[in-house]
Structure formats: C-alpha cells, structure tokens
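Shown next, in structure tokens, is the structure this report addresses.
Of the protein chains in this complex, all but one are displayed in their positions.
Chains: A and B, in written order; residue numbering restarts at 1 for each.
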Amino acid sequence: MTPDYITPELFAKLVTLAALELTPEESEYLRTELNHQLAAVKELSEIKLAEGVQPSLHGLDCQGNPPRPDEWLPFPDSAAILALAPESNGEYFRVPDFRRGGEEAK
Amino acid sequence: MSSIQLSAYQIAQKVRAGLLSPLEVLEDHLKQIAAVDGVPGSLEPKTSDPAEESKVHAFIEVSADLARRQAEQVRARLERGEDPGLLAGVPVSIKDIFCVQGTTTTAASRILYNFRPPYTATTVERLAQAGALIIGKTNLDEFTYGSSSESSAFQPHPNNPWNTERVTGGSSGGSAASVAAREVPLSLGTDTGGSIRQPAAFCGVVGLKPTYGRTSRYGLIAFGSSLDCPGPLARDVRDAALMLQVLAGADPKDSTSAVAPVPDYLAALEEGVRGMRIGISPDYDHITYPDTLTGEMSIQAIQPEMNTSVRAVAEVLAQLGAEIVENVPMPNARHGIPAYFVISRVEAASNLHRFDGVKYGYRARKPALDLSELYRATRAEGFGLQPKLRILMGMYVSAAQHSAQYYQKALRVRSMIRSDFERAFDPNGAYRLDALLTPTTPTTAFRRGEVMGDSVLMQYSDQMTVAGNHAGIPAVSIPAGLDPQGLPIGVQFFGMDFREDIILRAAYAYEQATRDAEWRAVQPQALRGSEVKA
Partner (left out) sequence: MKTYEIVIGLETHIQLNTASKIFCSCKADSWGAPPNTNICPVCSGLPGVLPVLNAEAVRKGALLAAAMHAEINPISYFDRKNYFYPDLPKGYQITQFDEPIGKGGYMDLRMPDGSERRVRIHKLHLEEDAGKTKIDRGERLVDFNRCGVPLVEMVTEPDLRSGEEAAQYLTQLRQLLRWIGVSEADMERGHLRCDANVSIREAGSSMLNTKTEIKNVNSIDAVRQAISEEAKRQIDAVEAGQRIESYTLDWDADTGTLRKMRSKETEADYRYFREPDLLPVVLTAAEIAAVQNSLPELPLARRARFIQDYQLSAYDAEILTSERGLSDYYEESVQLCGGAAKLVSNWMMNDLIRLMNDTGKSAAELRLRPADLAEIIQLVEGGKINPATGKSLLARVEAGAGKASQIVADEGLGLIADEDTLRQQIAAILEESPSEMQNFRAGKESLLGWFVGQVMRRTGGKADPKRTRELLLELLRQ
C-alpha cells in the first residue's frame, strides 16, 4: 500500500485552503493520486546533495531585461477589462457578500 | 498541387516572390481542416458520431476571419512593395494557452470558456508581424496539465493523425496533430516538462523547446512559470528554425526573456556536423519509475525501438563526420520527475489562484452568499480534475512546514540536474559535448484512455524531456522512424544555453541525410483518405 501521506482530514484541510469543494468521487480519486505522487516524490528526500548546492530558480542564470524606466503609459482600454467581469455595475467588479457584518471574511 | 504539401519555408518564399497568393494558401489549409479535423472541441460535445472518432480534432476554434484579414494585409504589403515578413502567408495554429486578441482563449478549461483577452501574446504578435496567418487555436490538456491532451474540458480531444485510436501526446497535442495532419505547416506550442517535444515525437513532427527566456512568455497563460517555454512545432527542421527566428528575442514585457543576441538559425543549418561532439547517455536508455503501490523506485526498460533509433541516428551523424561520445553520465536525470512534481505544482497552484470568478471567465451558477462560497463553487465547477490535483499537490508541498523538505529540496535537485548538463557541455571538461542525443519519449503514442487518470504514469512519459526544462537548456525532438505499429518515434538533442543553432544543425543534418528513407514516405492515417491528394 502507498503510505497515507494525505489523510482524509489533511485532505479536507487542503481542499479548503485551495478554495475548492469536491464530490466524494473526486475526493477519493484526488487523494489516491496525491498519495501516489507523494510516493514518487519521496525519492527527493533520499537524494544526497553535493556540497554547497544552491537552489536554482530558472535552471540557467537569466540574462534578462534590466528594470524598466519609470514612465506612465496608460493602457488604452481599461473598460475592456471591466467588461470581462462576470458581474459589474459599469464602475466596479461585483461579488456577492451577504454575510459580512463587522467580521472580516476569512 | 495544394499548398498544404509545401513547407512553411516554401510557402513564404513563393508568397514573397508573388508566385502564390496568401489567400489561396489560407483557403487550401482551411479546406484541409474541414476535411480532417471534424467538430471542434466544445464544452457540450454533441452525441458522438462514429465518423468523428477518426477525425483529428486539433482545433478548439478556427479563426478564419482573423486569418483572412491577415492574408489580406500580407497581400497589401506585397502590393505596396513592402517586405511581408519571413512567414508571409504561412498559416500557423496557436495552442489555446496563448492570449490572442480577437479569439477566445480558453486554456482548454471551463473556467476560461468565454475569455476574450484584450491583448496578444508577444510570440503571436511576432508571428503576425512576420506575415503569418493565425488560423486557429488548438486543443490541449486543460491548462497544459497532461501528456496526452485528453484532459481538455473541450471534447473531443485531439487524436493522433497517425492512428486516431492513439493519443497525440501533450500538452501541445492539438498543435502537433494540426502540423502532422497538414492543417498547418507550423504551430506555436509550449513546453514545461516536454509538452512540445513529447507530442511532436508522438505525431511524427519536429518540436523545439528553446532555451528558457529565448522566447517571450508574455501572453502565455502560465503553468510552471520558471519552466514554461513557447516554441515551434513544424514538419521539418528548417521550418522550426524559421519559426524560431521569428519568435526569438528579448521582450520588454517579460523580465525573464533573454537579451542574448539571436543568431541566423537558417544559415546555421547548412554548416553540417563535421567535428561536432554528440553524446549518448546510459541514463537515458531506461526510466526509473515508482511502483504506485509501494512507492519503490525501479528501473524499467523503455520501448526497444527508442534505443535502436538513437543508435541509428548516431550512426548517420557519425557518417557525416560527427564524433559520438558514449557513456556520458547524467546521474540526476532520474530525479527530473520527482523534482518536477514539486516545482511545477507549487508554481501551478499559485498561478491558478487568480481564477476565482471575480474578474473574468466562469462564475459558478450556484448562488453564493459570500466570497469564499463563490470561490469554492466557481473553482469546483470551473476546474477539471487535473487542475484540482495540481492545486492540491502544490498547496501541500509549499506549505510552510513542508517547504524545506519538498520545495527547497527540489530547487536544489534542479541545480544538480543542471550540473549534469554543465559537465557534459563544459568545453574544458571530459565530454565537451555540442549536443546530447536521447530518445524523446519512453514509448510511442499510447492508446486513448490507456494512461488517462493515472497521474503518475502520465507524468513519467515526460521523463526523457523534463531535465531540459529544469536546466533551462534548449532541446529539439525530430522524427527518426516508425515503430512496428507504424507509430512515429522521436529522438531528441539537448544543447547548451542559447545554442539552438547547434542542435538544429545536428537535427537538420540527420534529416537531410535520411531524406529518402523509406519511412519518410509513409503518410499519417488521417492523410490517407480520399479527400487528400498527396
């Protein structure tokens, strides 16, 4: 058996953190796959690192652009961005929030 | 003769010389799409017509109007005596992970089913500037998360033109299929762990993953931001070089795009391989794969034709004057997938945070009382299983208490994977390679449904390719024959940072030397129908 790296309790916590909700079938499948993947990933812990190995962020050292000059160039069509909203009032993006009283949504 | 028989290079030459009308080229390719592609991928697929089973289904959206406007512009530029660009009149398909203004950009996910970006990816912009005709958006694994293109929310998924019972590979499966089925001569794909090269190998086309930063990521919907690389899929090496020529170069909108100069890739092709040192590694003739039940790693053989093809390619190159360097150790290659499981998932989970039903795309039908309900319902309904799996994996391994064990460790393993290549390519080292030759995939194209669902097995089909993404180096997969079932075999050349010219040169030399090989005359199944006059 693959070790149960992700117990049902831990899985439920991850699902909440990930802002998801799952059917029982989805949960079953995903938790099994997660455990399989973590079994494969376990190999990492057995790898002996050579002395002084630093983390690599992009593989190679990026020779990228220097930071840009500070210039204001307005995007020509900000209305097109608002128009993408599932719901807007022409000025603001709108999201439902009936429950909020004094307490911050968390 | 229909222009679908021409390479991109030939089309552009003829169009530029006024011998071929860009509109005619476009209509030829639209006709081919109509003939072989079948219904486009959709969220609500119609009840299955058995005839659709043998179609390619490379496209989610065919942008005929956009392409016609572009063809018209190319014609107008020619009439005004202006240079219409290196890809004048060449139809190009775009993996539907690139934002293109005027198209719907779905990432093959319900959560972006209606997303019409008000901006265009730099790579696509450059193609259009060079006179290419953006003919449509190709299907892929949802958010590129897969190696078969089956996980698209837009069904039917692409089928392999060589055998429509088989997968195209992925995630750039629609792109590879569209090129193989002569729907386009060129396609723009992305490669995060092998997503250009693996489907290229499965579909018998050329796929190039450039050096990280050689091509701009602006407008590419991110998977693993430190690994993602846009690149060309083409039917021959010269076309891949031509397309890279157009794509390559620094982009002020992408801080990680490289300022390194862009060489003349086409000119480099002709220089041959005499004196070139090409390595073969015993660490690439098998894969190391975990038992799903025990998690124990075991060495598993790969399909034998993969290794014989590598040998055969090496032999051809040796005859052309290259020096074959045996036994190049790549001891960290086997860690590629475990490290990838961590790094790509951490980045993917974060990159998917923005899909929340607030700003664009899908919002849950179910009424929500507050934000967290809205988020959960939207993401539950909008994402398929693969994004959900990657989010959960990414959340787990980047949690504060696990980060050192998984994420930080994986980044160090990534350095070690890179150091294998540095050692092999070191001009003062023991191997002094110009390129490393390996199989592209452990097997040829697998059957539809065969691997789908087994996320670990699916991921391991990238074991031969993923090291290039970790290291950031370029790699190209080229066709090198057919297996006994008539399925294409791909081999791959890895190269040094920004030396796409060298690996393209090796690939081109092999391709030219085997131009008349018998297997090259075999057409994909999808082209053998009566509708295509080869």
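Everything below uses one rule, namely that contacts are C-beta pairs under 8 Å (C-beta built on N, C-alpha and C of every residue); 3 or more make two chains touch, one makes a residue touch a chain.
Remember, predicted model here, so these are calculated numbers, not experimental data.
*Asks:* Tell me which of B:T104, B:Q155, B:S255 or B:S419 is the one touching the absent chain.
*Replies:* Of the listed residues, the one touching the omitted chain is B:S255.
*Asks:* Of the listed residues B:Q13, B:S42, B:S350 or B:Q405, which contacts the missing chain in the full complex?
*Replies:* Of these options, the touching residue for the absent chain is B:S350.
*Asks:* Spell out, residue by residue, where the missing chain touches subunit A.
*Replies:* Subunit A touches the missing chain through residues 17, 19, 57-58, 62, 64-75, 78, 81-82, 84, 89, 91-98, 100, 102-104, 106.
*Asks:* List the subunit B residues touching the unshown chain?
*Replies:* 98-99, 105, 107, 112, 115, 117-119, 121, 217-222, 224-226, 252-256, 346-347, 349-350, 352-356, 358-360, 371-372, 375, 395, 398-400, 403, 407
Going forward, only the chains that are shown with their structure count from here on.
*Asks:* For a test of understanding, state which residues of subunit A touch subunit B in their complex under the given definition.
*Replies:* These residues of subunit A touch subunit B: 1-3, 6, 11, 14-15, 17-22, 26, 29-30, 33-34, 36-45, 47, 49-50, 53-60, 62-65, 68, 77, 80-81, 84-87, 93, 95-100, 105-106.
*Asks:* For the complex, give me every residue of subunit B touching subunit A.
*Replies:* By the definition above, subunit B touches subunit A via 115-116, 118, 211-213, 226-227, 250-252, 254-260, 290, 292-295, 297, 335, 337-339, 341-342, 349, 356-363, 367-377, 379-380, 383, 385, 388-389, 391-393, 395-397, 405-406, 408-416, 418-419, 453-456, 459, 469-473, 497.
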